[in-house]
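Below is a structure I'd like to ask you about.
One protein chain is absent from this view; the other protein chains keep their places.
We call the chains A, B and C, going by the order they appear; numbering starts again at 1 in every chain.
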Amino acid sequence: MGIDFQLAEDMKSQGVHVTSFESLVNWGRASSLWPLQFGLACCAIEMIAATMARYDMARFGAEVFRPSPRQADLMIVAGTVTKKMAPQVVRLYNQMAEPKYVIAMGACAISGGPFKDGYNVLKGIDRFIPVDVVIPGCPPRPEALLDGLLTLRAKIAREKLLGKHRARHANPDGTAAFPVPEFGAHDLEPTANREIWNPPAIVRDAEGGEA
Amino acid sequence: MISDPATSLTSAVLAPAVDDDQLLHVSLGPQHPSTHGVFRMNVVLDGETVVRLKPVFGYLHRNHEKIAEGTSYLASMPYTDRLDYICPLSNNWAYARAVEKLAGIEVPERAEFIRVILAELTRLINHTAFAGFILGDMGAWGSALMYAFREREKILDLFEELTGARMMANFMRFGGCRNDLPDGWSAKVSKLVDEYGPFLDEMEKFLVGNEILLSRTLNVGSLPKEVLINGGITGPMLRAAGVPYDIRKVDPYGIYERFDFRIPLGATGDCYDRIMIRFLEMRESLKILHQALDQLPDGSFIHPKAKIRNFKPPLGEAYARIEGPKGELGFHLISDGSTRPYRYRIRPPSFINLTLIEDMCLGLDLADVVVILGSIDIVLGEVDR
Amino acid sequence: MEPSADIKRLPAPARWSIPGIGLLKGMVVTAQNMIQSYYRKERMTTVQYPEERAPISPNFRNFPFLCYDGEDPKAGLRCTACTICETECPPQCIYIVLERDANGKSLKRPKVFDIDVSVCMNCGICAEVCPFDSIYMDGEYELSKQDRFNGLLFHLDRLAKSADYHMKLRPKEAGEVAARRKVEVDKKRAVQAAKDAKAQTDKDMAKPEPTTKGEPA
Partner (left out) sequence: MTAEHLTPEDRQSPDSLSPPDRESPDSLASPDRESPDSLAAAVLARLRTAFPRAGVSLRTNPGPAVQHSLLVSPADLCDVCRFLRDTPDLAFDFLSNVSGVDWPDPSKADAVAAPADEQGTPAAAAGFLEVIYHLYSTRRRIGPLVLRVRTADRLSGVQIPSVVAVFRSAEFQEREIFDLYGVEFTGHPDLRRILMWDEFQDHPMRKDYVAPDDYEYEPTPHAAVLEKAQRHYVQP
């Protein structure tokens, strides 16, 4: 179905641009990712710094921070997600229209980070919503956020619109909304969405090494 | 004179003028562009007028105090960076000071100078970013913040060169600092300090006469002095109302007694004063920086007997406070003689400065709430800890 | 005496002398900034990131790496698996297992050395407390991944970096460390040599000298 890459390049040199519908759609999506204006903690300051003059996220078409989830394509989870905040984050994600992407920026959003032992800290937002790109660091430099954005763009460019491995948003049966956890007496209920959160089992031998 | 400042305003909280079903209940936050993070306010409106305002906290409650009670004294130092994440070095200093008080550690002179320089640079960062953020709250999202962050990046580059991180410095140690100043660093700071005055002029020209800013801030959110003191308000908020209370002067710590600077005061304590007082404080910070850089002595940057590992302060407790950029930042530590603090409590200025937010907002419009919240200058990492 | 206020104000009518003059003044500042951004260096702040990178201070620390001497990352590893960094690490993102030989004797090197960079808070305490000059902070920051579980748990092979890399990253610090280590190694070598020589002389002393005797005249 695709076009021969070499042929396309040859034609480009003669001024004829040929592309597949899929790459055109993906190019459009990747080039104007509007993030949700949503800062949680320290990483949000670096996120703001990334949008400011020095790093200028506008060069990647991602400077239009939208205060409403309905208008946003990208959720940058920038900071610690506490258990008290987690239902709101999931709800905001559910309110975003497909196609939607999530960047977990910084240690806290990925895994709870330095605060993971806290009683009110969620150990990674990937327990409740699918995360596309993770950016380690505490906080990551603004350049690292831009690098994460480029990783996401590369991922979007490879997305399939049809077939078995098509993207979630291209699948009519795919879920767009994920269950929102409820506040329990001691913890969130449920503590994770088992459908999307399946960490690898850690196997240790008697000495503690990896078996 | 108010006879009992604590109760005068709580009793003055107006009874709703119309029937309850006529009132509009609005939840501002936790995801809201002008709540400075994940802060939430449940506002009850009669038309546009605020008749009730209840802040809701805890969306960024990261259990710093609990984590600190389970780990060594040193390991809490990088966590203090993440309290008020706009000014980590002030937090470092407050914590280091509390531990030094708890264990009776002396700090060498050079380290004190380095600390003063860093704390005042942090104040510049905070107040500059404040000016950008509050303009964003008034609808000028963009220009002011861009200028503020442009200058902030210059200071962050200096921090990165000295401490190794743009924001999370983890720089101070009990009895000094982690490392000495790199070659040529103080010359760079001098250059920055020289260039900062013109930037402040530009920023003032940009803001001060602006009619929109004036009409949004004049006579908005002021309270009597006695009420503010009783409500635990500290920092620029209190000084904007004309109370000469700055811990650098009234309870001097470090080497602030050696420097010549003034405490700028406001008159009414409305939002306009709160913005302007920060510009004046930045000018004073520049003065302190000039003096500190001129007098910077040679010597050791850390006490030679300072311990990094297995640090055990003696039995006892200590409360130490510094004048953070947002107000009085205190640490209350209780040691039971082991390597871990028995009680580790932070007195967060942002949190306690919010005590009177309802009193400030009552009877004003919803749009004023956003400006008042911005003028309090909170950082959620410190509010919820 | 109540101190006077520093923020002065004018009575109301003066404020409205020319409506909008304050706004215009602000706009002049914006216009100046815009125009200057084409020719004044301090106003041209944008760094065209993926194509060019702003100079980053050699002091910048992001994640730790393990330093090894020589060519072989396994043999030259300075780490002795003492677990000081593991215990001091504030967010507990380091995991070390000591390697032992068949008899259970410590080989003084790590069998497993994992750092979970999805937890690491870049504080640098591990590098600060390491007594063996083994762990240092790296300046690498372009580490975004699509998979947290496989991409962000760094094992020994990913963490080990040569002393030359350290030297390139932070010449000043690495130079000092190298000089100190050289002195130590020399000292150790001298001590060892002295010990060997002593052992040799002891051996020689203990033994009678048959060679000279049996030597034909």
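We take it that a residue touches a chain if its C-beta (ideal position, glycine included) is under 8 Å from a C-beta of that chain, and two chains touch if they have at least 3 such contacts.
It should be emphasised that the depicted structure is a prediction, and the values quoted were computed from it without experimental measurement.
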Original post:
Among the chains included here, which ones are touched by the excluded chain in the whole complex?
Top reply: A, B, C
**OP:** Can you work out which residue in B:Ala75, B:Leu200 or B:Ile322 touches the chain that's missing from view?
**Re:** B:Leu200
**OP:** Would you indicate which residue among B:Leu28, B:Met41, B:Ala103 or B:Ile322 is in contact with the undisplayed chain?
**Re:** B:Ala103
Subject >> Given B:Gly58, B:Gly142 or B:Pro182, the one touching the chain that is not displayed >> reply: B:Gly58
Original post:
Tell me, which residues in subunit B touch the chain that this view leaves out?
Top reply: 5-7, 10, 57-58, 61, 63, 65-66, 70, 101-104, 197-198, 200-201, 204-205, 208-209, 214-215, 218-219, 226-227, 229-233, 243-246, 249-252, 260-264, 272, 276, 279-280, 283, 313-321, 328, 330, 332, 334-336, 342-343, 345, 347, 351-352, 354-356, 384
Subject >> In subunit C, positions touching the absent partner >> reply: 3-4, 6-12, 14-15, 83, 86-87, 92-95, 114-116, 119, 149, 153
Original post:
In terms of residues, what is the contact footprint of the unshown chain on subunit A?
Top reply: 83-84, 117, 119-120, 123, 183-187, 191-192, 199-205, 211
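By our rule, only the chains that are shown with their structure count from here on.
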Subject >> Nearest-to-centre chain - CA centroid comparison >> reply: B
Original post:
Could you say which residues in subunit B touch two or more other chains, in rising order?
Top reply: 78-79, 150, 153, 168
Subject >> Set of subunit A residues in contact with two or more other chains >> reply: 53-54, 114-115, 117, 138, 141
**OP:** State the interface residues of subunit A toward subunit B in the complex, per the touch definition above.
**Re:** 37-42, 44-46, 48-49, 52-54, 67, 79-80, 82, 84-85, 88, 92, 108, 114-115, 117-121, 138-139, 141
Subject >> Touch list for subunit B against partner subunit C, complex >> reply: 71-72, 74-79, 143, 147, 150, 153, 157, 160-165, 168, 170, 178, 182, 202, 205-214, 240, 242, 244, 264-267, 272-273, 276-277, 280, 308-309
Original post:
Considering the complex alone, what residue numbers of subunit C touch subunit B?
Top reply: 2-7, 9, 15, 19-23, 25-26, 28-30, 33, 45, 56-57, 59-61, 84, 88-90, 121-125, 128-129, 137
